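Have a look at the structure that comes next, please.
Note that one protein chain of the assembly has been removed; the remaining protein chains are unaltered in position.
Chain nomenclature is as follows: A, B and C, assigned in order of appearance, with residue numbering initiated at 1 for each chain independently.
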């Protein structure tokens, strides 16, 4: 006998909100009942599309049948909204990041520890089928003992200049995914971070005090090493790869191409391009994240990433930022 | 303003029926209202899963709001059921084949010509993203003028022996997809067929008077050639490829692997395997077929394949069968 | 103690003659002492390059120290020259074909049977490292029992129109390599041949009574099948592949690309092209053929291909030609 779907609300109908809202609406285990967004026209339009009712945050939380909330509003509202939901006993799916300020997160530690409902923070790459297949190979011992990692994460083109000042900077906005991926695959905490970074892409990024091209090395207590390669503009698509080197071999998760079609002609040998951006590349991952939230709501699993993963990744981002400033390695314990 | 979904019924809840029923239930443009299956327990179970009501065929057709019917019952019932639906003015999505007997199809020509509702016969490969990408390359002129085709269609393992006698034989059951694909890509009718075939896989297949390994060549009026490679048992997965050679190059649609992960170790260099069977390989195609049916119901397009495509592919299958019997090429006009 | 090199002569300094002559000159086990070519200026020039003396055919054969002769003169001189060498007790490396006329070869059967020196006819693909690696996989049982083959052999562009009339036609000039490869890999004689062919590339080819695009199927006594795909003009390079399907899997020898370098940019994903022609693609094979000749001269092995292989491949070519003429399969025993 299938159980009825879990009633959920969604906060926010921006770009990622629309992705998560559509996935929730299409998920047979979820009933997306309420949409909350301060922009009335946006709320009405998207609520219509996904078959939800427009509501206020308080109205939604007041519904005793509401099991959970998808928090996809602007980043600066996440922390307060999440804590309100948890206090109300509602499970939370929070689009990353939980917050951009490490100190603020740490200040809330007790509140999170006291929460009675589960919190899932959406680090989508842990749900990517490619990276999960890679992790399964490592777990199956096909590379021996994992020793070093190389994470390639290159955005196709730089974001609009006005996004940079609010982004939190390259490391908290972008590399944070790689820090989480590194922790997930290494299964050991990085203890020290070194980063060199440049602004090679867009002078506006430098003017905003940020960087756009970075190479980071993490080292763990046991001497394992992880290189993270980042750029804001690859010029060739959304490059997302992982190479995992072990004592007995290597496993490599390659890019996903838009098709398998190759064309050979007088102009050479061509493959289909890789995906142009995150929406296509991680479409499956976003759907599977929502399924994970349904699992969490069903009590079948604890959230894979929550407060602790958020704090730890943000500390690594902060260490990277400090390393760029000081030109020296930074101990995570000092953050 | 989005239009309300089209009310549809489904006939049959076997293996393909469950695939199509789930896709219809998940399609926001369709309202799968009725499920019809003579096996009461199966009907109740699957109707519950997809949120449809169990009904009789007559009850469903009597509903004036019913826009279409998905015919996925056993092959020998297709023709009669489809004609009943069309007579009742309901659009039809018919799992292939429309019928296994060419003479019977031809006898119904007038009835199909008189039909007031559209008929889509589900040749799934035309909706495969890989093959569509290949066709787009040809259309864009990237291989010049298409001259020759090579279709590789290898099943992973032979079907149960008791399936063979009811299957219609290799050519009408299996190669028929390749015949349709060839017509679709060549955009010209094959005029002659030559096939050599053997029973190398399972003695039971030979005992049933069928073959399991075949190579077929089609030729068109303008001298273009198409090779079709078939086996009932590849030993390595479900091999589905197309190579399209033209005056200026070649386009090749390769297999889809289950992931991009490669592993290199002392045992060599390994890629992820190709898909094990049609359910995974053509999952996207099945979903997109259902979307095509919604387009047909919306009057946005004529069905891509219907009575004519069914007759023409079946004639090619019949020609291949006769070629194996006679050991000589067979003109399609003689079928 | 290394043995001194074998003294050899070479007949002919055309395109293939220059390839073989350079390989012989660079082979430490051979001493290329004489070059014979009726064109005095060509003979002097190439003899200078390879460090050989210009000689007449009779002078060379009269040297009692001469161990072998490389016959690379024009095709119509091969048969007579080879028999003269064998009669003189000189081992022969003969560029393929031994002759273009099956009847003439068969008329010489007794002469070849009586020869006291070994004859190697240069079917170069048996020495290609890719195809040898493929054969080793088959021999190691990695595909189970070999059941079907697919040979792709596509020339990059059509030869000059004036070559066609003297070429022997597509099957004796070009496909003959595939017939030999099929026999080598199948290790069973084809018993029947079916070919459909067209002239799609160049009207001059049709005007000369030849074809340029062909698909051939061979079948063996045990029902195994081999498809051969040929064109005189691929538009994308020299496409040379073999796919070997067995009861437990498939082994595929792919094309060799000119480098491993891939480039991804806004225009897509590019690989290096495949080799443009036989000189690059089979450079290693030609060198290894010459080494095989040294092995033959040393008595370490019998020639891998000689009179028998030449006759059998030519019979298959003749069967293919007749199949095109008659539009029906042709039994090899009837040739």
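The definition used in the following text is that a residue touches a chain if its C-beta (ideal position, glycine included) is under 8 Å from a C-beta of that chain, and two chains touch if they have at least 3 such contacts.
Owing to the predicted nature of the structure, the values given are computational and were not obtained by experimental measurement.
Chemist: Counting the whole assembly, list the visible chains that the omitted chain makes contact with.
Modeler: Per the contact definition above, the missing chain touches A, B, C.
Chemist: Considering the complete complex, identify which of C:56, C:166 or C:265 is in touch with the unshown chain.
Modeler: C:265
Chemist: Based on the whole complex, identify which of C:130, C:216, C:310 or C:323 touches the chain you can't see.
Modeler: C:130
Chemist: In the full complex, which of C:117, C:204 or C:248 touches the chain missing from this view?
Modeler: Reading the full complex, the residue touching the unseen chain is C:248.
Chemist: Of the residues in chain B, which ones touch the absent chain?
Modeler: 235-237, 257, 264-266, 268-274
Chemist: Which chain C residues touch the hidden chain?
Modeler: 2, 26, 28, 48-49, 129-130, 133-134, 137, 142-144, 248-256, 258-266, 272
Chemist: Using the touch rule from the top, list residues of chain A that touch the missing partner.
Modeler: Against the left-out chain, chain A lists 143-144, 147-148, 150, 154, 194, 196, 198-201, 213-215, 217, 219, 223-225, 227, 229, 231, 233-236, 239, 245-250, 327-329.
By our rule, only the chains that are shown with their structure count from here on.
Chemist: Determine the centre-to-centre distance between chain A and chain C, using the mean Cα coordinates as centres, and give it in whole Å.
Modeler: From the centre of chain A to the centre of chain C is 58 Å.
Chemist: Report the inter-centroid distance (CA atoms only) between chain A and chain B in whole Å.
Modeler: Between these chains, centre-to-centre, one finds 39 Å.
Chemist: Which chain C residues touch at least two other chains?
Modeler: 235-236 - these are the residues of chain C that touch more than one other chain.
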